[in-house]
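This is the structure, below, for whatever I ask next.
For this depiction, one protein chain was excluded, whereas all remaining protein chains were kept in their positions.
== chain A ==
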Amino acid sequence: MPTAAEPTGATDPAALAERYGLSKSSIRPPLNSYLRELWSRRQFVLSYARARTYAMYAGARLGSFWQVLTPLLNAAVYYLAFGVLLGTKNGIDNYVAFLLSGIFVFTFTQRCMTEGSRSLALNLSLIRTLHFPRATLPLAYVLNELNQMLVSLCLLFVIVGFTDGISWRWLLVAPAMVLQTMFNIGITLVCARVGTFVSDISQLLPFVTRTWLYASGIFFSLPAKLAEVDAPSWVIKVLALNPISAYIDIVRRSLLAEHEANELPHAWTIAIVWSFVMLVAGLVYFWRAEDRYGRG
């Protein structure tokens, strides 16, 4: 065996490594090849998301029916609290559809963030065994939530179909979903990285998202509310910059004819800008720590 026990001190390891094209074992690939690798694992993302959905409902007696039941029950609770008890529905004709679209859009982002922040920690053993781009895991989580969102949307279509009738405008929901999904991928990647290194974040996130919930105009029309309290006109411009408000608004515009009165200014533009900025920022931010996930 020529290989055993060579005096390694006799040569310069770095030069030897370079001669045979070896690379440092813990190195982060350049962003473009990382993205290419990520794309090549799309089948993994899909299968993993499917497996997770399956595992999530496997123990429940009603099975995947919970995908429909959960948003319904959620909506019922909020309707009871805000529509009936607090009476915030004044001025909005189709309050059910108004409320549901807000809750569903918000829940989509919120679940992505809270679940995504644990996506790496919960899969440590997989990460430590196999080499694959780590971003696939948060992406699979987003796909899970997108799936849930589409089920909720179908529910919403049925409700609006019964109350307002079917409309061509509905087609605009598709680009709205694409934009929100892009935003969610970005923010989930950020949460995943932060959640991996600062595990306190998963304790904190529910409070952050709940605050966000109340600031996003889900239970009431923001312009109407502000007009009520005589707020200066710049307040609505600032509030309209909130990405969640923008995504909710573009979905409502696409679904509800009477929403024009309650529209936020420039919602589509704001939604588009947020989507691209967040997606790119999230990818870069996540990738920059790629070589550090799963350590310890």
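The working rule: a residue touches a chain if its C-beta (ideal position, glycine included) is under 8 Å from a C-beta of that chain, and two chains touch if they have at least 3 such contacts; residues count from 1.
Heads up, the rule we're going with is that contacts and distances are computed from a predicted model.
Looking at the choices "ABC transporter ATP-binding protein", "HAD family hydrolase", "Peroxiredoxin family protein" or "Molybdopterin synthase sulfur carrier subunit", the name in the UniProt record of the chain not drawn here is "ABC transporter ATP-binding protein".
Contact with the omitted chain, checked across A:Leu35, A:Val96 or A:Leu126, is made by A:Leu126. With the whole complex as reference, residues 1-11, 13-17, 19-27, 37, 40-41, 43-44, 47-48, 51, 54-55, 58, 125-126, 128-132, 136, 291-292, 294-296 of chain A touch the missing chain.
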